[in-house]
Every structure is written in C-alpha cells, then in structure tokens.
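Removed from the display is one protein chain of the complex; every other protein chain stays in position.
Coming up: chain A.
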Amino acid sequence: MSKYHLDYLGQLESEAIHIMREVAGQFERPALLFSGGKDSITLVHLALKAFRPGKFPFPLVHIDTGHNFPEALHFRDELVNTIGEKLIVRKVADTIKEKNLTEQKGKFASRNSLQTYTLLDIIEEFKFDALIGGARRDEEKARAKERIFSVRDEFGQWDPKLQRPELWNIYNGKIHKGENVRAFPISNWTELDIWNYIKRENIELPSIYFAHEREVIEYEGQLVSVSEFIIPDESDVVSTKKVRYRTVGDMTCTAAVESNASNIDDIIREIIATKTSERGETRIDDKVSEAAMEDRKKTGYF
C-alpha cells in the first residue's frame, strides 16, 4: 500500500473536518450543539483539528434538561475551560416555566420532547442559521435517510420527502430567512468508529462511560440509575451493579449496561461482541413507537 494512503479513520476524520469548515464558510451564525456525550465530545475534538490555532467560528450550545448526569456536567465545564471556547447554556426548566409547558408524568418522565422548545427558542434568540450536531446515520432508521446538511423550516421541522439531493462532497447551505440547517459531520460514523477514533486520538471522556458501581433498578429489562430524578417505589428492587453507559442522555431515560470494561480496549471488545444496538439497549424513549425518532425530527428535534 502506498504511503499516501489515508486509512478509514483518517478518511472519516477528514470528511468531518471538511463538513465543519463548510458550515464555517457558508453560514453567518453557526453553533455546535454540545450534550456532553461521546459524540459531541468527538465533534469538539474534530473542531479543534479543523480550526486551530484559530478560535472556533461558533459557540458551543448546551440545552440543559436539568436531568443531567453530574459527571457529564462537570466534564463539560472542564472541557470548555481547557479549550477556552464560548459555551451558551439554556435550561429546559426555564422554558417550561415561561411557556407553561406540561411535563410528562410518571417515573421515567422525559424532557426529551420539551427540549425542542428550548432549542427553537435559542435559535431565535441568537439567530443561529446552522447547528452542528453529533447524530449518526447508524443510530436509527429515520436518521439513515437524513442529509448531512438538513434544512429545517421556521418551526424546526424536517420534511423527509422534500430533502435536497446531496452529491459528491458539495453541501448546499442556501436557505431562506428564518430557516436553519442542521449539519451532521459524523453522519457516516458508526458507534464502533467513534470508539476506535477516541482510542486513536486519546480523547478524554466522562467517567460514567467506564465500568463503575451504581445503584440501579430494573425497568423492562433495562438498568436505570437511582438518582434524585428516579426515586424507587415499593415494587422496585434496588441493587448495586457494575455498569457503564453506552450513551449519555438524560438520567431519566438513559439506561446503563452491565459491564466490567474499565478502559477503551475493553469497551471496544464489548461493542464488537454485543448483540443489541446502542439506542435499543440504552434509550427508553425510542421504544414508544416504530417511528418515534421520525416523528420527533419532524417537529424540530435533532
């Protein structure tokens, strides 16, 4: 093989950097949506490669549901501090109060659908015209059909049947006033690609991605952490298990997996051997219906 051969992680990295620079080159007011999970941490790493020694041409934006893992919040603040970039935080709780929104009831009540309101508000407040997100096409069937530059109307809505053709590596970012583009630089990465890249680049992650002991209850076969948001009732059996998180979302709707993986190599081995998909194993909110993600996206969700 020639010495001028870019291996597969190098190709994925270069594609992602190219997409981020297209966003920077085409839009007036972009932002990067940062959740504190491994995918958005990878995005930040890619942005460093794309724009250093310059500053990021966009702020990081965190939609804070108030149901975060404390480890993820702590990590977020440290990371922002280290890289010296701007972080904007808006709280779903404030939106709920301002707009008199009705919260889901029950033990696993999720603010997942309510965060769309906060997202649309922050887009309006800062007049963002492009939002970079860490969604991947392997996550879910509806995402498998979404463009890398995905145009949303004034209400943030995605219309899967009216998507622009996307050819070669040319990204059409032309939009009307009020519309915005969601840009997905790691569309073509799989969960395993992310982990292999994190290993290669030595990217730091919040501790909850690695095996640790935690008090959990079992809900429909999934392990949910006991916390201030999930308070066990009499029917629950609380047990202490060695777990890690495959995804980091809200404490109310993200499940842990039993694991002994204390380092990245162990995690990669477990992922190769796993028989359940990332969202299937760890997201309680996708199980509502077959088209749960498609429906959320159509109404403005990422």
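By our rule, a contact is a pair of C-beta atoms (placed from the backbone, for glycine too) under 8 Å apart; a residue touches a chain by one contact, two chains touch by 3 or more; residues count from 1.
Just so we're on the same page, contacts and distances are computed from a predicted model.
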item: Which of "Sugar ABC transporter permease", "sulfate adenylyltransferase", "ATP synthase subunit b" or "cytochrome-c oxidase" matches, in UniProt, the chain that is not displayed; value: "sulfate adenylyltransferase"
item: On chain A, residues whose C-beta touches the chain left out of the figure; value: 1-2, 4-8, 10-14, 17-18, 21-22, 24-25, 48-55, 57, 137-138, 141-142, 144-145, 151, 160-161, 163-170, 172, 174-176, 187-188, 190, 192-193, 274-277, 280-281, 290-291, 294
